[in-house]
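A single protein chain has been removed from this complex, and every other one stays in its place.
Here is chain A:
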Amino acid sequence: MHGRVKIKSTAQQEEEKRKEKEKKLKAFVSARDAVLKKRSAGEHDEEALQLTRQLLSSNPDFATLWNYRREVLLHLETLREKDEVQKLYESELHFIEACLKVNPKSYGCWHHRTWVNTRLPQPDWTRELGLCDRCLSLDERNFHCWDYRRVVVKASGVSVEQELQFTDRLIGSNFSNYSSWHYRSTLLPQLHPQPAPDSAPITSPSPTTSPQFHSHRVCEEQLLKEYELSHNAFFTDPNDQSAWFYYRWLLGRAEREEMISCVYVSREGERVSVAFSKPVHAQSEGLMLVLDGQPQQVEWRSTHPRLRHSPVWLCDLPPGSISDMSNEHNLTIHWTEKHTHRDCALYTGCAESWCRDSATNLELFRSELSVEKSSVLQAELQSCNQLLELEPQNKWCLLTIILLMRALDPLGHEKETLAHFQTLKEVDPMRSTYYSDLCSKFLIENTILKMEYAEVRVFSLSNKNLTTLCHLDQLLFVTHINLSSNQLLRLPPHFAMLQCLEVLEADDNAIENLEGLYHLPKLEEVSLRNNQICKLSDLESLASCTKLTRLDLRGNPVHRTAHIESELSQLLPRVTALSL
């Protein structure tokens, strides 16, 4: 008869497994102790390699053992001929490969592999690339391997072209892969750089050459191909964000150059304000003020003590230096670190003067996207609109359309933009406050543009559902601002940049914090009806605004505070017209 197969019972199997485990653990612990003892005894021999090998092959994440191994290898290296060293390290590579099979995401393994390659007399980069390819084909998102691969590519001089094909391949097999798209964005500018412009851009008011036109831009022909690739990805799966991010990168441009965007001087306060294109720390940036050819010893301060980095910096001139209306003065601000400077002339009879780049001719607020030809952007907008027709709820598509519209014509598309923001908040309620903030930002930008086209110093943002304030550095000259009927919670420290502000209207918000009303030298009138100011201490910063005479606080919880009137008159003695 034929023997029927008998199978061990589960209990038997488990018991066996348990014993096996126990045995393994015992062996592991005793080997570990032996190794650590050897290390502290400073023994660097073959046996050490053997022991660490056993331990690491079952647990490749034991970093101390890799360190010990390196010590041993470095020692053995000194004792051997070159050929033998090569062999020694090659066998090390084989060993690491086995460990990677145990844990392909072991930090220790990958780091050790990088190190071994630096010690190897003749590293075989082709084999290493092959290893990376195999590893990435198993898990295309193994970032350890991506990191290692970058090292290998750099050392072996693989051509950029080949690398681009490599990303083609990975994206082709699964385009949900940030690593590949990102890698692409580093390769394209090398392979297809944007040709340098024939002459320096005329619009640039600064004598320095703009850094916008070298570095990470890609030539138009290739860009069009990349747009198409992204279209294929997001039309195939519009919910996959990796392609959308890549697309945003394609449409985007280099960051704005750092420069002095504005110098403002006022006789009355004997004060100079300087605005920069980005927040800076002026005290450490080597800012120098020259008045009528004489360098001045001045102290720079930001508009609010809480802003260490600020786009606006102030200094007081020595008393009497410019107060005489009949004198003409020339100021120059030197920013030595960036080798740039800006002049400003204060003419006879003028109380103030400034020199600036306006937001309109800088196309400041289009910087979110691109300086590409508007025809290209227009075509991209069409593609996205086509997708939106098919996927009216897709947030990535909506957001991209908004950005494209802003790049093309922020004012012309304002209505559509607002409608899209509304849809965005509905389809993606988790991020609705982000969208509100972004929408506020765009609305402020549009208002600034309108104001500058109209060349006025009155700025009205009332009834726009604003949730946040930004671009306040662009409002350096504004004298009247109306923020009524919005959803603002605070007047942030940046608000102190409005150095010319005389009248503030901010009724019907939810403001509970007035931090930004700080040392505003010209502020005379503040209306804060129907807000959320609760405590007397919230009003303390107003005391620094020395010209404040009219204050309207009706409809704020603060009126319930005991002795509020007397406390207030003590805090703000100059305020003559107080409404509670």
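Some observations on this one:
Basically, a contact is a pair of C-beta atoms (placed from the backbone, for glycine too) under 8 Å apart; a residue touches a chain by one contact, two chains touch by 3 or more; residues count from 1.
Operating definition for what follows: contacts and distances are computed from a predicted model.
Per the UniProt record, the chain missing from the shown structure is "Rab proteins geranylgeranyltransferase component A", taken from the list "Transcription and mRNA export factor ENY2", "ALA-interacting subunit", "Rab proteins geranylgeranyltransferase component A" or "AP-3 complex subunit sigma-2".
The chain that is not drawn here is touched, among residues A:390, A:419 or A:510, by A:390. Only one of A:50, A:91 or A:174 touches the absent chain when the whole complex is considered: A:174. Set against the missing chain, the residues A:233, A:461 or A:539 yield one that touches it, A:233.
Listed by residue number, the positions of chain A touching the unshown chain are 1-8, 13, 57, 98, 101-102, 172-175, 231-233, 235-238, 383, 386-387, 390-391.
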